[in-house]
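One protein chain is absent from this view; the other protein chains keep their places.
And then chain A:
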Amino acid sequence: LRKNVEDFTGPRERSDLGFVTFDITADILNGKNGLCEYNVVFFLTCLHLQSIFDWNVKQLFLYLSAEYSTKNNALNQVVLWDKIMLRGDNPRLFLKDMKSKYFFFDDGNGLKGNRNVTLTLSWNVVPNAGILPLVTGSGHVSVPFPDTYETTKSY
């Protein structure tokens, strides 16, 4: 589900505010990467992350981010949702109808009609001690925003 709403109070000028509802299915124990299905109304990603919960992995900081380009800015990245997964937590995610945790504001009006907004799931591996790598999962999904703003106030 994608909607774009005009005129929502932000830092200064009117900026586009996008709404995305999504499902996330991820299996962090098994070792296959793959994109399963994309549906116009909502998308379903099947991500099988590699088994990375070894003895030195304390937690994963997972985040779903939207990346896109606009007239105003060559590169925009907005985190829509994040989750901390501790070692010992259920490594299989099966989340449906998730609303984004953070407001998806653009810096300007670049979401309107933007067909090239890509959602990616990434994670920061937090060890007990050592390096902090950032990993991006495979399986990008494109979320094209409509050309018009949503006028009804039902968010």
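Here is the rule we go by: a residue touches a chain if its C-beta (ideal position, glycine included) is under 8 Å from a C-beta of that chain, and two chains touch if they have at least 3 such contacts; residues count from 1.
Throughout what follows, contacts and distances are computed from a predicted model.
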The complex's invisible chain, by UniProt name, from "AP complex subunit sigma", "Hemoglobin subunit epsilon", "DLRB2 protein" or "Signal peptidase complex catalytic subunit SEC11":
"Signal peptidase complex catalytic subunit SEC11"
Hidden partner sits against chain A at residues 11-12, 58-59, 61, 63, 65, 72-79, 82, 84, 86, 102, 105, 107, 122, 124, 126, 128-132, 134
